[in-house]
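Here the complex is missing one protein chain, while the rest keep their positions.
This part shows chain A:
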């Protein structure tokens, strides 16, 4: 009858539609990037070849991807456990710093054997990450203060504290490196080139988290609290303690990212260590939607973008290109997810 075919919105979108939608979205975003590069007088084909060669096309590139993925999987998981119950931890950046600082303290001021030092770093880092979100979490649980604002603001506090430590009391007096501590005495063992044990542990954490939440009473109770706090109260589930627990878990995951980053990849506590991993974790979590395991490919995609940015920088393209490409991609994927929910009305 009418020229435009009509569509209706599905309430439950099958995952193959999401997959197709996202494939098309990524293609569209890449095309826009290519057009922009052409307009700048660059050859997109040449640049694409360079990017592929220096990321997935080379040993170093793949190592780099794994190193980027390690913190991204964990900050992604940190944000994801919150979103699952309607809580938004925007402070993964700060909790990552807190975890890294705790690990650094052990790495700089003890001479424990590796088998003792590494587990202690993990425990201390997770506790520090949880401690860094404790006040926002408790305020959210019992006073209803928005965790979005409070967790965000603590990022700046954490970042400045790390700058203070790295330039002040913990500054490297031996080599005189700027805004950095000495090299830690202990490191996560390297398994494959620069890829260290942290990568495997991060993978295992994400997989364990997914299975654990699906098969535990804690996972069920927090899902109820997130979906309808009134129904949780009705069923005798205390909402406030569970909000606190979920946010502390979220902080601990981000803290763990900091441990791996400082004791596995960078080996020194530096200003700017977090490298926006906390904020990019939000993107990773959003890309993963409802599934914890999907955090892994989402982190891989994000790692690819970060790597692409570095490659582009070597060809004199501004480092802000990474942010622009990330934004473009997220926008395209959000639109793709939405459009995937619409099906053409079949008329007979």
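Just so we're on the same page, contacts are C-beta pairs under 8 Å (C-beta built on N, C-alpha and C of every residue); 3 or more make two chains touch, one makes a residue touch a chain; residues count from 1.
In this text, contacts and distances are computed from a predicted model.
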Q. One chain isn't displayed here; going by UniProt, is it "YeeE/YedE family protein", "Heme ABC transporter ATP-binding protein", "Molybdopterin synthase catalytic subunit" or "STAS domain-containing protein"?
A. "Heme ABC transporter ATP-binding protein"
Q | Absent-chain contact - pick from A:112, A:163 or A:218 | A | A:218
(Q) One chain isn't shown here. Among A:123, A:237, A:324 or A:341, which residue touches it? (A) A:237
Q.
Touching the hidden chain in the complete assembly: which of A:15, A:146, A:227 or A:320 does that?
A. A:227
Q | Contacts of chain A with the absent chain, listed as residue ranges | A | 1-2, 6, 8, 11-12, 214-221, 223-224, 227-228, 230-231, 233-237, 345-348
